[in-house]
Structure formats: structure tokens, C-alpha cells
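This is the structure I want to talk about, given as C-alpha cells.
Apart from one protein chain that is not included, each protein chain of the complex appears where it belongs.
Each chain gets a letter, A and B, in the order it is written, and its residues are counted from 1.
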Amino acid sequence: MKKSYEKPIILKLQTGFMNKYGSTPYYSRKTRSEIDGVPIDTLVTKFGSPLMVFSESSIRRTYNEVFRAFSTRYPSVTFGWSYKTNYLKAICSIFHQEGALAEVVSEMEYEKARKLGIPGKNIIFNGPHKPFEILKRAASENSMIHIDHFDELMELEQISQQLHKPVKVGLRLNMETGIHPQWSRFGFNLDTGQALDAVKRMKHGGKLILNGLHCHLGTFILDPQAYAEAIKKMVAFAYEIETHFGFKMEYLDIGGGFPSQNKLKSSYLPPELTILPLDEYAAKITNALYENLRPGDYPRLIIETGRALVDESGYMITTVITSKRLPDGRKAYVVDGGINLLFTSFWYKFNLEIDREVPGVNEPAVVYGPLCMNIDAIDEGTLLPSLPRGARLIVSPIGAYNVTQWMQFIEYRPNVVLIGQQGELDIIREREDLTDIDRREKLPPRLAYK
Amino acid sequence: MNRLTQLALSDEGFVFDPLTGESFTVNPTGLTILRGLKADRSLESIGREISDQFEALPEETERDITDFIHHLRTYHLL
Partner (left out) sequence: MDKQLVVAISGINAVDNPGPGVGVARSLKEDGDLNLKIIGLAYDAMEPGIYLDWLMDKTYIMPYPASGQQQFIERLQYIKHQSGLDFIIPTLDVELPLYIKYADKISQMGIKTFIPTMEQFRLRNKDCLPEIARRIGIKTPKTAVIHSFEGFSQTIKRLRLPLMIKGAFYKAYRAYTSQEAIGFYHRIVAEWGYPVIVQEVVAGDELNVVGVGDGKGFSLGSVGIKKMWITSQGKIWTGVTIKNRHMLEAAEKFTQLYKWQGAFEFECIVAGDDVYLIEINPRFPAWSYFATGVGHNLPSYMIRHVFNLPRLPAADYETGKLYIRYTYEQVTAMRPFQEMITRGEYSHEKIV
């Protein structure tokens, strides 16, 4: 009987790299033949490759887990779905069905939320760029506007005059909490008294009613203590405002920034060992509220976490187009989806899973995307067995920030599919074709090719 | 070819080059190719041997042997 075939491989032993788990079959090699019970093969046959896939069950499960972590500890909790993390209509709708408000940061996102039927009062409007017209619309629709800077404050006073009604607003704060880099470019600084000046101005103007405080410390924050610090300062500020200016804070919005189970390139240990469960964040945050709030005072706690709710629910299926041997001896694979689709590859080291068991030893490999651009690499140093052309590599977690920050560059963007809770397969964003790119372009007749 | 002929090959796939002191590991198909090359056999005959011994399509084997030879060149073994 013939022996099973493995592609021939020779590997040089290098000092410091003599660990056979670099080279032994079935170690550090993960396979994934399905997502939520749907075979990878079926997905690709139906919807093509590359393909972005989201799991509805996983989104709902994660949402409920995280929501429960907070709502079982504090009586009034609301989540705001951070549109910029993923604003595909279907994804937003899942979060809205689960009870999340819309958290938007631009005119486009505001219009998107309204088009989905979200009433203005359920939209949190953040961000440094809110053009006058959309700001006015948001004010007239009673959305929760978080003022980012003085010019916006003045504009809102003007809007209040035009609408003949006082406008309820929140104030975005930034502050020192031990987190670096400190996101001091958004909102008003608490430590220098800038925030207090803004409140004075509002009181003096008499047109705006301050009813909420907002802060957002940063992104991928690994230390929950920072949130506790922020809450301590926000609550103290809220009471100061109440005492001196008579504005009563109805809610505290602590933003987002919770980490997901993704491996940052700058972290040595895997996320399962470095990232605290979100339960610990919830405990720290709610404890800080109880420690600092007056007895019986429970302002609404708003949380706008994005990444932690959706990252692990997204996958990208890619197909190996070719492989080649690099001059340094490493194996290079070219797959059909690259950094054009995976913006987060700049800071994450993704899981790479193969759609099948491949015999043979692992060897050092690089995974390149399809772009004719040198920087298009999904993983510049991994270990893979010899993959045949046509093998699929499944990249995860990719649910956060990729389907919003991806580029229409060189390639068409692929289908995005949602696997429903009953196994339904729905395209939630169609693969692009030339008409998408062509539609907005104008060719002056004198330049037409003859 | 000189460096190749001096290589010490173990059945387990450990390769030692007494000329340079470098060590390598090689899998069974790779070992078959190395032994063939050491014996100065043609690539066609090595390919046939692999197809005879292992479950592999000749086209796949041919492409893989080419890649393996490239790899030997990057290590200056050829």
C-alpha cells in the first residue's frame, strides 16, 4: 500500500528556534471546517471567495452576556451600538433588536440610523464633526447630542434659538485616568477646568440644558481600573454641576474601549491569558458607581462598547491563489483577501485556520493578500503546513472595524453573509461590481477613448 | 553537488552537513528526494519513485519537487 503524500520540506535548524512545535504535525495548526454548523465549502460555493461571514447567534450571545454583566449589578443600564465599529444595516438591527441605542459620530451615521427607523431620542450623537444642518436635525429630533467643542456649543445655542426651544445636551469630557495615550483631543478637559467653563457658558447662555456626561478613555483598554477612575471623576463633576448650576445629570456615558479576544501584535501572551473577562470590567465600573454616587441616586449608565460585542462574531474566508518560495527560504502564500478588507491587520495578529486537515510538517510562512502592493500581508510570520492551491484560510476575529474601514482599492469588496440563528444564510452586503465604482464617476466627453 | 553528497541523512529525517555544521530536518518525501539527488539520479526518476511510494499525482509531485529544489538552493545545498 502506498504511503500518504506530504509535500517535501526541508527546514534548517536555527539557534533559538529549535522547538519542534514549530515543525510537528497537528500542533499550532488549527482547522475550521464550518462556521455555526455551515460548512466552509457550502459558504464559498454559494457566495464566492473571499467572503465575510457573521454569526448572528454569536452576536446575540455576546451582547446578552456583556449586558447581563452590567444589568445584574446596576439598576439602570443602556448600551449604545457604536456604528463606526460595524454599520452594516443587518448588524445594527441585531443590536437594536437586543435593545441598544444607536451611537453615531457623523452625518452619514446619523442618517443611517434614522433610515433604519431609530427615533432621534434613541440616537447618541458623538464626534468632533457635526455639520450645522445635521446638528439642527438631531436637536429637533431630540437626540442625545454630546458636545465636543466650544464652537459646537455656540452653534447649538443658535439652533435652540431657531427651534424656539431649549436643547438638552450631554458634555464630552476627557481626563487623566492613568491610561496612555490620553485621548485629550475629544471633548472638554476636566482636569484643567475647561469642562467647567463649558458648563458656565451653558448656564449663562440659558438655552442648553445639560443632562448627561460622556467620556471615552481610549481603545483596547486592558486595565478596568481606568474606568473606575473615570467614574469617580465624572460623578464628582456631576455633583459639582448640580450644586453650582442646577443641572441634574440623568445619565453617565462611559463610552467603550473594552478589549476583544484579539491578539495585539505588541502582546507576547495570547489574549486568553492577558485580557480580563468583561465581568471584571463590569464589577469595577459598577462598584465605582456605588462608591461615588449618593445613596438612592442611580443615573442611567450608558456603555458604547463596539469591538468587544462584535469582533469575535466575524470571519473572513480566503482562498489560496498560489504559493511561492521566498529567497530567504520561507513559504509565501497569496490569498484572495488582504489588507484592503482587513484594516485591523495593522495591529492584530489574527487566528488563521485551515478548512481541512493538511498532512505534513509546519514551516515558516508568510500570508500575502491579492493586492499588487508590497504592504499587503495578513501575517508576516506564521507556521503552516504546505497548503495546496484552493485551500481556504479562515481569518478571525474580524467583526469589528473591518467592514467599515475596508477600502475599495484594486479589488471589489466581497459578499458579506449573515448566518442566522436557525442556520439561515443571508447576504447582508452584496459583492461589488464595476457599476458601484462607475456610478459616481464622470468622464468629460473630450477624454473619451476613440 | 559536492555539499549534497556529504550530507549525513538519518531515517528519522535529521540531516547534518559536516562541511558547515548546519543541521536540517526533512520529511519522508523530502528525504526520498535528497537520497535520489545524492545518488545523482534524474528528477524524473525521483518523481517516479515518489509517485510509486506515495499517493500523489505526478503533476503535483513535479511542482513540489521544483519547489523543494528551490528550497535547497536557498540553503546553498545545491
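By definition in this document, contacts are C-beta pairs under 8 Å (C-beta built on N, C-alpha and C of every residue); 3 or more make two chains touch, one makes a residue touch a chain.
Computed from a prediction, not measured in an experiment: that's the story for all the values here.
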item	value
Selected from B:16, B:54 or B:75 as touching the chain missing from the view	B:16
Where the missing chain touches subunit A, by residue	13, 15-21, 24, 27-28, 179-181, 222, 264, 266-270, 272-274
Footprint left on subunit B by the chain that the document does not show	10, 12-14, 16, 23, 25
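Rule of thumb we're sticking to: only the chains that are shown with their structure count from here on.
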item	value
Centroid spacing, where centroids are CA-atom means, of subunit A and subunit B in whole angstrom	48
Subunit B partner contacts - residues on subunit A that touch it in the complex	2-13, 23, 323, 325-329, 360-361, 386, 388
Contact set on subunit B toward subunit A in their complex	15, 22-30, 32-34, 50, 52-56, 60-61, 64-65, 67-68, 70-72, 74-75, 77
